[in-house]
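What you see is the complex with one protein chain gone and the rest in place.
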Amino acid sequence: MIIVFKPNASEAQMEQVHDYLSAHGFEIHPSRGKEYTLYGVIGNTQKLSPEYFKGFDGVSDAFRVVESYKRCSRSFHPGNTKVKIGDVTVGGREIVVIAGPCSVENKNMIKKISLDVVPHGANMIRGGAFKPRSSPYSFQGLGKKGLEYLREAGDRTGAPVVSEIMAIQDIPLFEKYVDVIQIGARNMQNFALLKELANITKPLLLKRGISATVEEWLNSAEYLASKGNQKIILCERGIRSFERSTRFTLDLSSVPVIKKKSHLPVIVDPSHAMGQSEYVIPMARAAIAAGADGIMVEVHHDPRNALSDGPQSLSVEAFRALTHEIEMISEALGRKFVRANT
Amino acid sequence: MIIVFKPNASEAQMEQVHDYLSAHGFEIHPSRGKEYTLYGVIGNTQKLSPEYFKGFDGVSDAFRVVESYKRCSRSFHPGNTKVKIGDVTVGGREIVVIAGPCSVENKNMIKKISLDVVPHGANMIRGGAFKPRSSPYSFQGLGKKGLEYLREAGDRTGAPVVSEIMAIQDIPLFEKYVDVIQIGARNMQNFALLKELANITKPLLLKRGISATVEEWLNSAEYLASKGNQKIILCERGIRSFERSTRFTLDLSSVPVIKKKSHLPVIVDPSHAMGQSEYVIPMARAAIAAGADGIMVEVHHDPRNALSDGPQSLSVEAFRALTHEIEMISEALGRKFVRANT
Amino acid sequence: MIIVFKPNASEAQMEQVHDYLSAHGFEIHPSRGKEYTLYGVIGNTQKLSPEYFKGFDGVSDAFRVVESYKRCSRSFHPGNTKVKIGDVTVGGREIVVIAGPCSVENKNMIKKISLDVVPHGANMIRGGAFKPRSSPYSFQGLGKKGLEYLREAGDRTGAPVVSEIMAIQDIPLFEKYVDVIQIGARNMQNFALLKELANITKPLLLKRGISATVEEWLNSAEYLASKGNQKIILCERGIRSFERSTRFTLDLSSVPVIKKKSHLPVIVDPSHAMGQSEYVIPMARAAIAAGADGIMVEVHHDPRNALSDGPQSLSVEAFRALTHEIEMISEALGRKFVRANT
Partner (left out) sequence: MIIVFKPNASEAQMEQVHDYLSAHGFEIHPSRGKEYTLYGVIGNTQKLSPEYFKGFDGVSDAFRVVESYKRCSRSFHPGNTKVKIGDVTVGGREIVVIAGPCSVENKNMIKKISLDVVPHGANMIRGGAFKPRSSPYSFQGLGKKGLEYLREAGDRTGAPVVSEIMAIQDIPLFEKYVDVIQIGARNMQNFALLKELANITKPLLLKRGISATVEEWLNSAEYLASKGNQKIILCERGIRSFERSTRFTLDLSSVPVIKKKSHLPVIVDPSHAMGQSEYVIPMARAAIAAGADGIMVEVHHDPRNALSDGPQSLSVEAFRALTHEIEMISEALGRKFVRANT
């Protein structure tokens, strides 16, 4: 960390900072210029907050030099992390496609959609059983039954399944039924949940919060990784901006930024951000072109009668067309798109 | 809800929407103009999502006319809700001041600060025991011990106490130790937690999420109120914008907006938004002038050595000066600032 | 426009709105439901502002049904507009690449860079002569001399040239020297400038303002088109959000949104949004995959010694690699990437 003093900071003010740092075991490298004095601080500075020091009298500014996350940073682990889920690898040369309905509505629909999407290129199946809904009056998901139906659909097609967890008490249920546990955008900073999930060994899919910086996102991943589980897949799903022609602003630039700062794989969910299916396809293509390791899209056999998020769901035909485009872009970029053996 | 069709929508397309609505028990009032046709939808439209209908072929737009929240809306309950906590009333003529440290660091400090702030106008004491921290390497709070110390400080001074809950399993602990349970900004859409808190009778303080619209905030309050608990205090604490000279952008305009749309009391926490204590005082004054029912501020007897958020904490002297200004502005607006009897 | 009255609106309040609309020549289609009454307003509603009506007593809400822009909307002109500049067509099957330095620094550098980029796929050359700089102490561009040098570089290579205008009095200069006049993000709502540019016949390139909605952007294009000039190219260049790992947030979803709402071509400038050259390449690829008609990128023969925006400039080698990727993605999408004959 670097602490910059104001031009008129007194010796006593600088000493106060010096004493605090020494008392906490940090080494200090002062540098005195004509216009300002600064301290370079050496040690385990991940525990320190730059903002904390801005509050000391005489301090003009304080900056972090080393990232606050460690296990998730590329400097800690230079090679790409590959997360394996059954036969599927996320983070390697392969482009991964996760598809399925927003919510598991009943046993037949998730089976039907799975049988429709897997042969056309879905490597994993998604389906919500516990739904985070802004209004208490909206459909809240089938709960445990939903997970069971999803599991059956996965077993029937051979594709691993992903679903979103909302509460700590449901962890055993998710460990039993799903292959990848998703942490939704609204829970990205539900630290109580993150701490519990750090104890398990299942792969985790961490969505970016709608107003989380990339740094905060990686810090949340650091919670998950803090006990050694590196099977973390990041998922960009749109941030909130002033623009309203789409539901959220899909921040595809987070893909190359994550690739630079972290070794973790990153995929993109264009369905939630766009809100309208006609915009999902171009943005899914763009995600792959930006360097994402895969996409997650909502597909419904009958979007008009979906119980949630119908308008942003692709029809099976649209999904099929999308996978052809993804395949061609993957090849143009030297990556591999794998269809299930059927 | 109003559904607007495209100028070239076919009869078949409109029928599809008509059938869906009829099948779900809604009444439809069509209106055909030269340029477009629209449906007025009557019934329990809180269950419907406008976005859902935008996905139907032929539909141009869909708008909600009645708010999605009900129990928290002013049309449901025209008078102001007053939340009573011991001798303190939030939402009446009185201006309420909640003060205390960011974190309870040990037994003595919370006692000392409480004895300092209560005689100078703090009506309630705040203090964090379970801390939501972006980084897993930051101080995470004293947990249960913190709540015990806070309770003792409250009992010693006679002031009710407030602390933030982070996990469902801690609810019994909070019911035992605190007078008001705070739901932090990061958990405003932790729906699993909200649903559990709806079952208790303690007063709840619901902070606005950093990227939550006022409507989403009121929808989260609706989760809390859905089983009948109306003892809800809203708290504006800053939203995320592009500006970086302050940590967050304190959206004081949410105060008059809440006052118009809801009957619930609303207070303002300027400490977290500003990040620097020198900006806290003017914004606390402004909050009261904007019509807030109170403020929540961080005070520390030794901000330089606080374990968290020192820079934004007021010293005891600064707090005292602030209460004098708050008192004068309260009087200018015909409201009442009450100091504890000491 | 649709005007929705409050459930308790009085007849007198509704009459006031009715009278206003009648007096201004609009036709009114009232629709009375159990819960609310609404007026459908027919006529030249582009002149009306929904916000205006929200201010009438008894009015609950007001919505626009027909877009506020007309000449730039796809409903006015269903086919794609193709803008021809010499041999180059923007908005057809061809993918257009505009490249060049941020600023024209001297005669030789713009000539050298142009000779470097044109044979490798730059269809047009960009170069700033009048520079909008946040600080008055930054390099402000060569002015008229810069335009002359740019013109010479265009003539030497046969590629059309683009440069940004900042003031009305410079219009004759730009008409003389450049092939496409660029209106920068900061001037997107400089209406005095837009009104003057509406009078000329040169192609215009309109960048999106950093906090402009797509609707405002199209309204600014409408100013340009209002006297008949349809030779308008839109350019997404990033919007401002809370994220700081990139300079701006490149909103690629604006590309499919524009394609749906307007017939005008849209290109993307990833250089200004990203701020770092290593992020420019993936985002340029993503722009094409999202459906953009082209890209505009900054290239410098010696980024380390550029007088402005060096860090975001591609080296000539990086540009060459980029064009190969653009070419492959263009083909994957059935579009055409044209290299100059050399």
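For clarity, chains are labelled A, B and C in written order, and residue numbers in each chain start from 1.
Just so we're on the same page, a contact is a pair of C-beta atoms (placed from the backbone, for glycine too) under 8 Å apart; a residue touches a chain by one contact, two chains touch by 3 or more.
Owing to the predicted nature of the structure, the values given are computational and were not obtained by experimental measurement.
Shown chains touched by the hidden one, complex as a whole: A, B, C. Interface note: of C:128, C:275 or C:294, the residue touching the hidden chain in the full complex is C:275. Per the touch definition above, the residue from C:73, C:123, C:157 or C:312 contacting the chain not shown is C:312. Across C:150, C:210 or C:234, the residue that sits in touch with the chain not pictured is C:210. Per the touch definition above, the residue from B:106, B:246 or B:315 contacting the chain not shown is B:246. For chain C, the residues touching the absent chain in the complete assembly are 16, 20, 46-47, 49, 51-56, 68-69, 130, 132-138, 166-169, 186-187, 189-193, 195, 209-211, 216, 219-220, 222-223, 226, 240, 247, 275-277, 303-305, 309-312. Taking the whole complex into account, chain A touches the unshown chain at residues 2, 4, 7, 27, 29, 31-36, 38, 40, 42, 60-61, 63, 65-66, 75, 240-242, 244.
Not every partner is drawn; the one left out touches chain B at residues 211, 213-215, 239, 241-246, 249-257, 260-261, 273-274, 278-279, 282-283, 285-291, 325, 328-329, 331-333.
In this section, only the chains that are shown with their structure count from here on.
Distances from each chain's CA mean to the overall CA mean are smallest for chain A.
Once the centre of each chain is set as its mean CA position, chain B and chain C turn out to be 39 Å apart.
Distance between chain A and chain C, defined via averaged C-alpha coordinates, is recorded as 31 Å.
Residue positions of chain C with contacts to 2 or more other chains are 241-242, 244.
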